[in-house]
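Dropping the structure in here first, questions after.
For this view, one protein chain was removed and the others were kept in their places.
Moving on, here comes chain A:
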């Protein structure tokens, strides 16, 4: 089994096929979307492939040290162009192919007009603990 992170972006990923902002969807479209996500998680739980799922607020701030004794620096004029993560899901699956399948299913959640959003998700493998045996 191998763990993968599915990253969902507010900004930074290529545009979705059905690229309509969520705040412009109808309530029915939103309800259908939320229901799809709940069912999706339930399916992964049933197959024993679910690890965790978190949504993130868009209020992200870049922070860095500005040297000892000084307050940390936070991001300024370029904040609007930065990559923004909307949330993540962690899955634990048998193979890379299965990870692709799960990600594609998540990307197909319904959006505006009831049609799949077909957004781009970033799929990243976790580093594993080191194998006992080099094989």
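One rule holds for everything that comes next: contacts are C-beta pairs under 8 Å (C-beta built on N, C-alpha and C of every residue); 3 or more make two chains touch, one makes a residue touch a chain; residues count from 1.
The rule we apply is simple: contacts and distances are computed from a predicted model.
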Missing subunit (named according to UniProt) among the choices "Ethanolamine ammonia-lyase large subunit", "Branched-chain amino acid transport system permease protein", "Cytochrome b6-f complex iron-sulfur subunit" or "Putative RNA polymerase sigma factor": "Putative RNA polymerase sigma factor"
Per the touch definition above, residue among A:1, A:22 or A:100 touching the missing chain: A:1
Touching residue (missing chain; options A:19, A:45, A:75 or A:105): A:45
Touching the absent chain when the full complex is considered, from A:19, A:38 or A:94: A:94
Interface residues of chain A (partner: the chain not displayed): 1, 3, 45-52, 92, 94, 125, 127-135
